[in-house]
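Pasting a structure here, questions to come.
Only one protein chain is missing from this complex, and each of the others stays in its spot.
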Amino acid sequence: MLAYLLRRSLYAIPILIGVNLITFALFFVVNSPDDMARMQLGVKRVTPEAIAKWKVERGYDKPLFFNAQAEGVGVLTDTILFAKSARMFVGDFGRAEDGRDIAREITTRMGPSLAIALPTFILGLYVTVSFALLLTFFRGSYLDIWGVVLCVALMSISGLFYIIGGQFLISKLWRLVPISGYSGGLDAWKFLILPVLIGVISGIGSSARWYRTIFLEEIGRDYVRTARAKGLSEVAVLFRHVLRNAMIPILTGVVVVIPLLFMGSLLTESFFGIPGLGSYTIDAINAQDFAVVRAMVFIGSVLYIAGLMLTDISYTFVDPRIRFE
Amino acid sequence: MTFLPVILWSDVLIWLLVLAAIVLGVLSSRNPPLRAAWQRVGRSRPGMAAATVLMAFVLVGLLDSLHYRPRLESREAGQPVAYSVEVLSLLDAMVTPLRTRSEKTYSQPLATRAYTKEAFDVRDADGSLRQVRDFPRLKFGGAHLGDDEARRDDDIVKRVLAAEALACAILAGIALGGSYLLARRHACSARQIWSALWRGELSVAWHAVLATLGLLLLLLMPLAVLSVDYHVFGTDKVGQDVLYQILKSVRTALVIGLVTTLVMLPLSILLGILAGYFRGWVDDLIQYLYTTLSSIPGVLLIAAAVLMMQVIIDTHPQWFATAAERADLRLLALCFILGVTSWTGLCRLLRGETLKLRELEYIQAAQAFGVSDLRIILRHILPNLMHIVIIALVMDFSSLVLAEAVLSYVGIGVDPTMISFGTMINNARMEMAREPMVWWSLAAAFVFMFTLVLAANLLADAVRDAFDPRLAGSS
Partner (left out) sequence: MSQDSQSILSVRGLRMGFASGYAHTRQVLAAVDGIDFAVHAGETLALLGESGCGKSATALSLLRLLPAAGRILGGEVCFDGRDLLQLPESEMRTVRGGGMAMIFQEPATSLNPVMTVGRQIGEVLERHLDLTGAATRQRALELLDAVGIADAQRRLDEFPFQLSGGMKQRVMIAVALAGHPKLLIADEPTTALDVTIQAQILDLLRRLQAERGMGMLLITHDLGVVAQMAHRVGVMYAGEIVEEAPRNAFFASPRHPYSQKLFAALPDLARRGGRLETIAGQVPSLAAMPTGCRFAERCPHAWERCRDESPGWHEAGESHRVRCHLMAEPGRAVAPVPRPVTLVIPLVDPRPALLAVRDLAVHFPIRRGVLQLTVGQVRAVDGVSLDLVRGRTLALVGESGCGKTTVGKAILQLVKPTAGRIELEERELNGLSRAELRPLRRRMQMIFQDPFASLNPRLSVGEIIGEGMSALGVNTQSAGRNDAVVALLQEVGLDPAAAGRYPHEFSGGQRQRIAIARALAVQPELIICDEPTSALDVSVQAQILNLLKALQDDLGLAYLFITHNFAVVDYLAHEVAVMYLGRIVERGLVDEVLRSPRHPYTQALLSAVPSPRLDAQPECIRLAGEMPSPANPPAGCHFHPRCPQASALCRASYPETSRLTATHAVRCHLFGSAEQNK
């Protein structure tokens, strides 16, 4: 088992390098820093001097791969590849357009993001799995049929409408909670409750339907027939046998997103004015702040890969075949 | 010529897709197992109802995919013919009043007056000018009523009734004509066909099609009739008719949903089969490729790619003759980026299935004949993956349409000048905060987008059940 986990973690290294190279290529090879400067400065102010100044300010004036003028290791380190891409491995993301340190900004914004994403994730998982189990228990009945219809309808609504509708109904019409905003400390709950609720509801449709398919697939298996032949009740069959086997495919989709919770949600945060990483990213996109977007792409991939490894670890808990290999 | 045809890249791809659909149809009809699967789709009532709704959307989209530039009225004879820089589509031409009758700003659905008060001068009886603040009369909305605005409600009711009558007549015509054709094909009387149809005994769920068609006609006919003289869904901030925006959004959604799959399909099919069939280092390489790509969160990768694309477009303005061409290229680039970021899932699926298939005995039998790898892939593997590809195609459509809205909202979607559900929602979002609230844009966008995506999802379900016997058995 240890060898299995170790092998999986070793596999992450080439992937991380690949991600790093892809982001580098996207940001510096597809367009030259000159193009970016022209775009940022706008047509009126474009002069060769302005471009040069813009590049120097951001450290984009170095060569891409090899610096023939530098000495020693500088040939490799005094380049954009090293300074802007490779240094991200050690958490150095550089500065945003407004001059702030990106790494520090990220650490302070993680909290609010997590405050919404984590409850949404846990509550959402609980609600969807329970709903799917309910549908599975009453499979073939009208409850099941209409439940699936509801799921399909729910998943046909754009996430934007959930947020707009929720804000309109609960905050504007009923005035139950503030429409947006955030505060640290304990009274944050009144800002969090609506986004969490909306996050849970908007996820029900597709997840519950998917889990139901998994449960139904498991229910058709031979061991379920054996369990019924033992005289177990349908509830015992569902919880003791089906749920535990269905956990294996469910975990594949679920565990991988846990680290990504740190990244927050773009839509929710921007609509509710939560100062998290999601709104940070959106602001950066709108302001065309390349350094921040680059940093977020890299962090997102690192978290995803961490999620893959978490998935591998979680398999060893639910699947004895891997645990004992 | 009175117009200059303009062929946008997305038009080419859309009509290519239509061609591909026809080819797929012909191929399917020749291959009994595929034909049987499509027949199962045909028997599914929700599936056929959804397909009918989708056909309506596709019709709008196709009409909107034939573009031209009208000739400018030349002032003097002898001057070279000049064409407008504005690119129009066949749909634009058909709904010209909707496009051209712009008000000044917001107006409610079916309103005859604007939504906000405005100050304007009124000449009193004594001839003196007086400034009043009132809701100004709309230029086009209910213009035919003249000053007799009180007649509006009567007029609307009359028009709706007439429209419904017309809808019923058309429906009856379709039903009679359809059952006559079916009766001829089945060689029995129209009455027998009619009763068989409603008992659902025909091999295609025509009753679902007919019912959906009826519902569509009853709902849309009044809209069409009223839209001649009213703004049925109101107007937006710059006074543009919302119904027109909805119609234009349909094409954008279809392009995103369909062209994207066109981009990703060849890539995922090729790589998936190569990885699964040849295994070894080919497999390792392809797996590495898709794991790496899929480990970058989709939205962020799209954001990065779109930002870079914007830089390219902005720094090369000389490439585009018209704004429409620029918007079109951006739309295509978005499709391409979405395609590149979303091929990994299907590729993984196809690789797994190919791994299973290549161990099957009929593949080994072919290998025992010394059949070449290429031929084995084309004859034995690809046809047996088709059901997965078709399922993926219809399943992805709805999620792509939804994704477009989110991306456009985030600012990394289609060109802001291009009308789409996403840009409509994005614009309308500010209007929700207004007092009094402007709700109609959002409501219209919601209803039509929901209908489109729901229909796509229902069709996807029917197709999946019909093509995947394993899943069909479990539910």
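The first chain written gets the first letter, and so on, giving A and B; residue counts start at 1 in each chain.
Note that in this section contacts are C-beta pairs under 8 Å (C-beta built on N, C-alpha and C of every residue); 3 or more make two chains touch, one makes a residue touch a chain.
Only a predicted model underlies this, so the values are computations on that prediction, with no experimental measurement involved.
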- Using the definition of touch stated at the top, determine which of B:A167, B:A366 or B:V438 touches the missing chain. B:A366
- Quick one: say which of B:P5, B:P33 or B:P97 touches the chain that got left out. B:P33
- Item | Contacts of subunit B with the absent chain, listed as residue ranges | 31-34, 43, 45, 199-201, 360-362, 364-372, 375, 379-380, 383-384
- State which residues belonging to subunit A touch the missing partner chain. 3, 6-7, 10, 140, 221-223, 225-233, 240-241, 244-245, 248, 318-321, 324
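What we mean here is this: only the chains that are shown with their structure count from here on.
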- subunit A to subunit B: how many Å between their CA centres? 28
- Item | Complex contact set, residues of subunit B against subunit A | 288, 291-297, 299-301, 303-305, 307-308, 310-312, 314-315, 398, 402, 405-406, 409-412, 421, 425, 429, 432, 442, 446, 449-450, 453-454, 456-458, 461, 471, 473-475
- State the interface residues of subunit A toward subunit B in the complex, per the touch definition above. 14-15, 18-19, 22-23, 26-27, 30-31, 35-36, 38-39, 152-153, 155-161, 164, 167-168, 172, 213, 216-217, 219-220, 260, 263, 266-267, 270, 281-282, 285-286, 288, 290, 293-294, 296-297, 300-301, 304-305, 308
